[in-house]
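Every protein chain of the complex appears in place save one, which is left out.
For subunit A:
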Amino acid sequence: MNCLWCDADIVPDTSWRNIILVSKPKNLCPSCTDQLTVLQGKRCVKCSRLSEKEMCPDCMHWERSLSQEDPLTWNYSVFSYNEAMKEMITRWKYRGDYCLGKAFEMEYRKAFKRNFSFLPKEAVAVPIPLSEERMHERGFNQSKMLASFLPLKRKDILTRIHGEKQSKKTRRQRVTAVNPFQMKGSINNPVILADDIYTTGTTLRHAATALKKHGCPAVYALTLIRG
């Protein structure tokens, strides 16, 4: 097996553990794994940002400014957004290196098992969709790939109207943007939204609003990165 990032050979160490329990082959070599930081320690219960307080100032603001209940129950993120992660995401998402996404599979699934085991069996994973134009440009949807890592049924129930890239917008533009999502049908299972990055939380909340309007009882989010 070669490292998905640097293409170095990954030599699994020989130990009793490895001999007896055949371990899953790793997708990243140890030095590339080290470059990524898994979020650890106290974090905001709502948005997963590292924070000493129970809820970070941003989320307090969301709570106050939203007239009704927050559509998104909470978000959990796996990694922090450091330089190495930025480079990986650029190659994976924007250059379209599909396979690189598998590098995140183990951690993403682990985060699911640790934090979402309370969910009932009928819960479904819903990926944040790309607009048709963007899909054509990239050739794949990174959120769909993440959703497929989860041991849940996947439902591609959302569609998206083409607009400016989120990453090209300012914070203000993002927060005040109109909801680009539409539903293909109704849904009555709890939902985990899968996406690559939580920055302001606007995208996820737009998706959550659309889902809730169509009968969804609860919406959570599992994102790869807390931006």
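One rule holds for everything that comes next: contacts are C-beta pairs under 8 Å (C-beta built on N, C-alpha and C of every residue); 3 or more make two chains touch, one makes a residue touch a chain; residues count from 1.
Quick note on the criterion: contacts and distances are computed from a predicted model.
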Item to check | Options "2-oxoacid ferredoxin oxidoreductase", "Competence protein ComFA", "Alpha/beta hydrolase" or "Na(+)-translocating NADH-quinone reductase subunit A": UniProt name of the undisplayed chain | outcome: "Competence protein ComFA"
Checklist outcome for this item: The listed residue (A:95, A:184 or A:213) that touches the chain absent from the view is A:95
Checklist entry - Please identify, in ascending order, the residues of subunit A that touch the omitted chain? => result 2, 7, 83, 91, 95-100, 135-136, 139-140
